[in-house]
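One protein chain is absent from this view; the other protein chains keep their places.
Labels for the chains are A and B, by order of writing; each one numbers its residues from 1.
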Amino acid sequence: MRFHHSSFRIGSRGESDVRDLTGPVREAVAASGLRQGLVHLFVSGSTCALTTLEYEPGLVEDLGGALERIAPSDRAYEHGKAWGDDNGRSHIRASLIGPSLTVPLVDGTVALGRWQQIVLVEMDTRPRDREILVQVIGE
Amino acid sequence: MRFHHSSFRIGSRGESDVRDLTGPVREAVAASGLRQGLVHLFVSGSTCALTTLEYEPGLVEDLGGALERIAPSDRAYEHGKAWGDDNGRSHIRASLIGPSLTVPLVDGTVALGRWQQIVLVEMDTRPRDREILVQVIGE
Partner (left out) sequence: MRFHHSSFRIGSRGESDVRDLTGPVREAVAASGLRQGLVHLFVSGSTCALTTLEYEPGLVEDLGGALERIAPSDRAYEHGKAWGDDNGRSHIRASLIGPSLTVPLVDGTVALGRWQQIVLVEMDTRPRDREILVQVIGE
């Protein structure tokens, strides 16, 4: 059993932007030399989330619509009243989905479904530069 | 430290069906021979999710009701407009809950609460055959 740590950065275009991380994650796994185990992904920061999605423009728009229903943008958030920030909803949306994703590594491949991509969902109200931490554990 | 990979399949009856995976997961853990560590579960595919739930018929129905509020079935999804699929809401619900769950392995037992089961939540609009990947890491 070995352990390999790496990270990469990706820019987002602001609220409800979705970025496909599958390519960079596959590169990080290849660099690890490991072929069986787990790949753990984490985004630092409290206004961003990781999950999987069939990455196509329709679903990206649909996901933004669902996040708007869960934590609407036209609502007054206590976070904003206290700190003057306009991104109370961003924090809430990010907490509900979560900053972390773990995927299996089988025979050197990240074992995703055919229409399943690893994605970052930007929740903040402005473009951000995000760091993704990648931990590969296995053999 | 060792690593053990296995998988099993389970059928679902379609939208908002919930299947109890606790038994098959315990079997996979027993087959690994490991007694301390982590059990990682992953469902391949972008219209299905894993979580824990007290598995009883009332909560299964309640969970379906909540998913209907988050991503209603009577709404037009961009995914459907672009691809003709009727399961835009399925993708969105699956992304919000996520395809992955990790549970602790303590003294040979999956350390769940007394009323806590590992469940698959089918989001797709039709019955599906699902593959669950199980990675056990530990001692």
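One rule holds for everything that comes next: contacts are C-beta pairs under 8 Å (C-beta built on N, C-alpha and C of every residue); 3 or more make two chains touch, one makes a residue touch a chain.
Worth saying up front: this structure is predicted, and the values here are computed from it rather than measured.
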item	value
Selected from A:Leu21, A:Leu59, A:Leu105 or A:Ile137 as touching the chain missing from the view	A:Ile137
Given A:Val18, A:Ala71 or A:Met123, the one touching the chain that is not displayed	A:Ala71
Hidden partner chain, residues of chain A it touches	1-3, 5, 40, 42, 44-46, 70-71, 77-83, 88-89, 91-92, 94-96, 98-100, 102, 133, 135, 137
Those residues of chain B which, in the complete complex, touch the missing chain	1, 36-38, 51-54, 56-59, 61-63, 66, 69-70, 96-98, 101-104, 106, 111-113, 115-116, 119, 137-139
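Simple rule for what comes next: only the chains that are shown with their structure count from here on.
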item	value
Centre-of-Cα separation between chain B and chain A, whole angstrom	19
